[in-house]
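In this view, the complex is presented without one of its protein chains, the others remaining in place.
And now, subunit A:
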Amino acid sequence: MSNQKKRNFQIEAFKHRVVVDPKYADKTWKVLEHAIHEIYNHNASGLSFEELYRNAYNMVLHKFGEKLYSGLVSTMTSHLKEISKAIEAAQGESFLEELNRKWNDHNKALQMIRDILMYMDRTYIPSNHKTPVHELGLNLWRDNIVRSSKIQTRLLNTLLDLVHRERTGEVIDRGLMRNIIKMLMDLGSAVYQEDFEKHFLEVSAEFYKVESQKFIECCDCGEYLKKAEKRLNEEIERVTHYLDAKSEIKITNVVEKEMIANHMLRLVHMDNSGLVNMLLDDKYDDLGRMYNLCRRVPNGLLTIREVMTSHLRETGKQLVTDPERLKDPVEFVQRLLDEKDKYDSIINKAFINDKTFQNALTNSFEYFINLNARSPEFISLFVDDKLRKGLKGVSEEDVEIILDKVMMLFRYLQEKDVFEKYYKQHLAKRLLSGKTVSDDAERSLIVKLKTECGYQFTSKLEGMFTDMKTSQDTMQGFYASHPELGEGPTLVVQVLTTGSWPTQPSATCNLPSEMSALCEKFRSYYLGTHTGRRLSWQTNMGNADMKASFGKGQKHELNVSTYQMCVLMLFNNAERLSYKEIEQATEIPAPELKRCLQSMACVKGKNVLRKEPMSKEIGEEDAFFVNDKFSSKFYKVKIGTVVAQKESEPEKQETRQRVEEDRKPQIEAAIVRIMKSRRVLDHNNLISEVTKQLQQRFLPNPTEIKKRIESLIERDFLERDNVDRKLYRYLA
């Protein structure tokens, strides 16, 4: 067995042609044809599947596939033609129902037929490039029913009519719609689109065009948007219920275009109800709706943003240039903060914190806050007010919130160096008068400024705090080493490092002898421990607490400025003093002296002095007396605090000049820094680099930069290139 050669058994096909009796083919076909009839007549139960299958199989096997196929086509076609008539005959409502029913029947029949003819489907059809049975069945249905001249238009119109009715509020048979639409989809996306969708979209566009026109004439913006939103949602729902999912985007585009895009500008700018009104009235819902709808159309959000920006800029501009508002700096800044809060809310609640809107808000604020050159000063005054009293009793968290909001405004400032100057002045006054509500709050703000602007910005401010602390220690040391002074007037000295504090030229002032002796003692004590330093008394910045007795025995404790103290002390040795005498004795400069006397003689409730004549102005010939009739319901009376105030015009000019002067070296330093690292640079790039470097503090004027460049050329820091005039070169 093992040695036997393996032999392949081959079964060979018949070597001779087997011709089947042609009558055999006819007979077989007749059987199948009959079966198809029966199937279409709902009589399939009497048929034998096995027999029919074999018949079909044999036909194909014996090369009669052609006959079988064409027979199928013609039989099916003739059945469909009859079905078509039946559908056409249906009246009114039953048209779609009939169509639907017949379609279901056809599918069932097709299924059975296909099963029977499966062998042909698998062999004859592919090799002869014929349409497979199932597909054939669909195509025939399409051509004979759906696209028959009598049905096609009627079908479309019926469907569109139903949609229209639903849109106008009627209830329709959605299930039926779904089935019919599904039929179209099954016939192929080309059929669905050509025979239905295309027209559906056109008709919808027309419908919404008309409707939107109607609405816009009679509705205000908010109402209109509600309606548009409603329609949009309806269409989306319609698609889920009975249309192809791919139609959703197409129909929503139609609604968006007709209802929103076409009327957008009119809506947004609508009088009394448009975007601006919604903003003014904080209509979050309406705004949110507008945002959602406009998002869907090209340039929708852009339009809203632009309108919001121009409105905000206009409002802001009015805010900062309104002369009424400018009278109270604290109110001014509070209004800015309120406006910011308002828009933060809107962007949060209605515009989903859209970053582009946040940026638009920032840009607008940056624009108008810098329209008023006093903004930096006012913000500093606001902070001053808060740190003096506004934050009393406020919790730590709330303090942080307020300071953070102020920092926001600060960031918008172009001239941050101007703010710094004022802040320093105001801080100095607060520190020296001991008037700050919370040390922690002060420090917290400094930290925030440092984070924002860098160490340089705040180093001097921190120096001021250090000086205060150090002075306390110094005072302790002074009194510890001079115990004999415990009996006399108490001296409190704050030693200020010149570079850190805002400079004020100190004027002449003759202190009363008791004070000057004490001051000298302090001076020698201090210089004893700090050789090489120079102390100069800033008599214009000090204050004093004095006990005073008046005519009827009233005693009061007066808190006065140093100048006022000097004047009052004179009255310990004289009953009557003329202006000239006072001036001579104290050597206080005239404008300050006049102000000081005014505050003590002409202000109700603070008139510890009496003046003859009783006029408001201080004249050179006036005489002064202690006001024996002075009364106040308080024991402690404060006269002439050194409170930070809005600057007068000349003071403002002076500050501005100083700021400008300070900028010059900063610009030059920036130029030199840049040129040192780049060695060679052209004019335009140099200007833009310098601007970039300085923008944290202020916006330098290109003309000013040019002046500084020329100054540096003159001083041989830079030179122009010989060949290319636009280039500058660094000279080491």
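Operating definition for what follows: a residue touches a chain if its C-beta (ideal position, glycine included) is under 8 Å from a C-beta of that chain, and two chains touch if they have at least 3 such contacts; residues count from 1.
We take it that contacts and distances are computed from a predicted model.
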Name of the absent chain as recorded in UniProt (options "AP-1 complex subunit gamma", "Defective in cullin neddylation protein", "Large ribosomal subunit protein mL40" or "Kynurenine--oxoglutarate transaminase 3"): "Defective in cullin neddylation protein"
Per the touch definition above, residue among A:Ser45, A:Thr168, A:Asn272 or A:Thr703 touching the missing chain: A:Thr703
On subunit A, residues whose C-beta touches the chain left out of the figure: 682-684, 703, 706-707, 710, 713-714, 720, 725-728
